[in-house]
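Only one protein chain is missing; all other protein chains are in place.
Let's turn to chain A:
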């Protein structure tokens, strides 16, 4: 159109001039012969009909051709696509037909069946054909737009697809041979709405492992399970708590714990506390300890008769908990829902918990110092470390503990106690000014340090280790400020490195601030994978993201993970607590974020002789304080009616409550020599309120009473 107009504009003057000429001619003609009254009509507009005629035709031809071409192309495309669609459908149909006959009926004991949840979207691009048992998150998000046209059929398979669907059996590692169960529950792969979502976490688990049957010879010995509905990696406190939780909630559940240690699950706190105070010379073998009130128990959570043998787990009628010791998980295949052990066996799972805890850190200067030094250094964490340190402490003259935190201080006190009998020299050195310098406010840290000294420990504060050397049969520790310490053995208690070895193969996120696997408030890392205990960096709704390395947290988070693995979907809400005893006079319980860099408010009363940990346990008739919480309802502490005689104490911080504040809200509380009041402390943290007068809050604790 515009072109026409432009052309016309050019032509217009020409046209006019032409018409003027015409008139001129006419006039001449008229003048010549006046007979012609005929005036040729002046053509004012040449119009498109005239001069633009040829261009117009061309235009029409071009447009027409383009339309035809486009139409033809569209037609061809649609035809081709529908052909592809048909092919796809038939392929899927044939595959489902193949799967159906191969699936085996689930075994009776499992009452609950998992509803089909996992889905795949048709778009061929994503499907690799083999890993169909894969995770359910893939489909919906990755749907390309084209799929909408095709109304992608959805193939539903049971979500916890135990094993490898038929195609992938081509690889057929001998162990991994299970029939897929409950394949296509939606048989007609008809057009389905795209937004079929996977069902929420299913509490149920289908029983699967019947791999024993046909393929294997009848005379074969019982093998380790190749599939575990619940697989717990790591055999520590968190795993055990999860196992118990799962068993309580899912009747007949089959739980497999895989640990690289040779031991059954045990509790760690006594390794640096009660076991050292035992009178029994064979304590390193029995690992039994006497609590303050005389009750004895083992550090193992349960004796071996509690557990089912791993080979028998699959066939156990009522399920059970089996522990596979001495095996390490080295690789994790999240899409395939299976793990690989260090002996190349594979175990598949429906739900998995990672409770790998951590490995003690070491000082770089020690690592570089050579074998002689390394052989005389203990990184304390496991039962074998306890055994070896116990042995060492009886055979050397001097032990130095590097580190002033919980572990270091507890070991120092334990060894210090021993030193009074054996003449052992116990030295403790750390960069802070006092014991627990990163936890307690300075005045309290100083007070604690004095107590530790009274236990027979020589404290070397503000010590930064520069180098360690082995000279003249002694270890020589040189500090940065020039001081020197000579000793026979070193215990390094400088922190824990969370074990995130599986992060790479499993594609799990690792937190850069706190270390450990990053998980959400429900402790979930990815579908079907939860993390609990020391290795979990989780989101605490009340206190923010953090990672906690305490025993009760392992229990609480393990229990929560177990609940969520059986479908509870509860966030981390119940605050865990921790405690420490530094000798018979100093004991405290704490909850929340207890960091000495935060502003604190401490409310203290004078301590009487009744306010020590020993007295607390004797009176309430409970065992170690970790038990007292569970029995708090059964036993009420007796309040003394007569005022207790006040002992003469030089130190003013006998007992009290210390509040840790963040933006005026209490985020942490220490109960200093005040026991059986953790529920109140927990409530205050949970409320998260700003309290104007913390003394009023302190009143809630009744610190003057027992």
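Please note the rule applied: a residue touches a chain if its C-beta (ideal position, glycine included) is under 8 Å from a C-beta of that chain, and two chains touch if they have at least 3 such contacts; residues count from 1.
The criterion applied here is as follows: contacts and distances are computed from a predicted model.
Trainee: For the complex's missing chain, which UniProt name, "TATA box binding protein", "CHCH domain-containing protein", "Gibberellin receptor GID1C-like" or "Cell division cycle 45"?
Mentor: From the choices "TATA box binding protein", "CHCH domain-containing protein", "Gibberellin receptor GID1C-like" or "Cell division cycle 45", the unshown chain carries the UniProt name "CHCH domain-containing protein".
Trainee: Identify the residue among A:318, A:395, A:422 or A:520 that touches the chain left out of the display.
Mentor: Final answer for the missing-chain contact: A:318.
Trainee: So which of A:225, A:336, A:403 or A:441 would be touching the chain we can't see?
Mentor: A:441
Trainee: For the full complex, which residue in A:241, A:313, A:439 or A:593 touches the chain that was left out?
Mentor: Residue touching the absent chain, from the options given: A:241.
Trainee: Consider the whole complex, including the chain that is not shown, and state which of A:555, A:594 or A:671 touches that chain.
Mentor: A:555
Trainee: Touching the absent chain: which residues on chain A qualify?
Mentor: Residues touching the hidden chain, for chain A, are 240-241, 243-245, 247-249, 251-252, 267, 295, 297, 301-303, 305-306, 308, 318, 320-321, 441-443, 552, 555-556, 559, 562-563, 570-571, 573-574, 576-577, 598-605, 623-624, 626-627, 629-634, 643, 652, 678-679, 682-684, 686-687, 689, 691, 693-700, 702-704.
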